[in-house]
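One chain of protein is taken out of this complex; the other chains stay put.
And now, chain A:
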Amino acid sequence: MEKTGVLSAKEAFEKLEKVGEGTYGKVYRAREKATGKIVALKKTRLHEDEEGVPPTTLREVSILRMLSRDPHVVRLMDVKQGQNKEGKTVLYLVFEYMDTDLKKFIRSFRQSGETIPPHIIKVILSICPSIFNIRFFFVHLFLSIWLQSLMYQLCKGVAFCHGHGILHRDLKPHNLLMDRKTMMLKIADLGLARAFTVPIKKYTHEILTLWYRAPEVLLGATHYSMAVDMWSVGCIFAELVTKQALFPGDSELQQLLHIFRLLGTPNEDVWPGVSKLMNWHEYPQWNPQSLSTAVPSLDELGLDLLSQMLKYEPSKRISAKKAMEHVYFDDLDKRHL
């Protein structure tokens, strides 16, 4: 963590291109002049008047200080303080550079049908050498190995966060960075993350992008657990298979109704305490559908894992650590992941 008097981006970094923009500033692909290393530079404006250091920045930096050593969490290399052209204080977060994210990756698959780029085939063969024994194999076989690999990496990264008492609270394809060449997946954007191990008054329910938001959060629970992240993992799993969001609601109510239509309207039998939650009302009554109707191309083991990730009762939802041990991942050579 470096505190320099003045750090203009010109001095330390050569900005190559803008790759994104968030609430508090821009993200650039940049080259570190001293080393020639390509990095992602997240420039955070400090609102001089009222807020100071945004809590998202404060949390992200401190949490990544702790989690960055895991291969499935994006690496924060440095934090520098400097000034912009107007003389206002700016923080630069220097991250390792990843060339895509899961959202873009899914979109590219959706556009190209089901063709698999040759470099992915190479990676898949290294992860699952047993494929060599199969004389004729189909695209879906490749896709299932690719899917298992990404899901295993995601569960591993989430398990690492949870093992250190950190809830991510904003898991979605856009926040999962990828290296196209190696198919390595890394969890990023921990601005909404928080430690869940020290008691506090209450959590906000203004977290998490709607489509990946757990039902307990939608129903107004003020204390929630690791299970909120596992719900998001389940939604991402389904989206990886179908290339479509599983529950694409455009309001909190619509989001709940999407969930209820597929999984059935919850009640005290399937989810004790649900009717006591703040936002609980009398909802239309739907019976649960088979998950295979929503994710038809997922095999039986995959459907079993998905169903455990999408359990209504948070305490019954599978943990990331347990998910890694699920038989769905038995074919993977986990040494490479």
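Everything below uses one rule, namely that a contact is a pair of C-beta atoms (placed from the backbone, for glycine too) under 8 Å apart; a residue touches a chain by one contact, two chains touch by 3 or more; residues count from 1.
As a convention for this text, contacts and distances are computed from a predicted model.
Peer 1: Given the choices "RNA polymerase II transcription factor B subunit 3", "Vps72/YL1 C-terminal domain-containing protein", "Cyclin" or "tRNA (adenine(58)-N(1))-methyltransferase", state the protein name listed in UniProt for the chain not shown.
Peer 2: UniProt lists the chain left out of the view as "Cyclin".
Peer 1: May I ask which residue of A:53, A:77, A:210 or A:257 touches the chain that does not appear here?
Peer 2: Within the whole complex, the residue contacting the unshown chain is A:53.
Peer 1: Consider the whole complex, including the chain that is not shown, and state which of A:12, A:41 or A:63 touches that chain.
Peer 2: Considering the complete complex, A:63 is the one touching the chain left out.
Peer 1: Touching the missing chain, which residues of chain A?
Peer 2: Contact residues on chain A toward the absent chain are 1, 3, 46, 48-53, 55, 58-59, 61-63, 65-66, 79, 81, 89, 91, 163-166, 194-204, 206-207.
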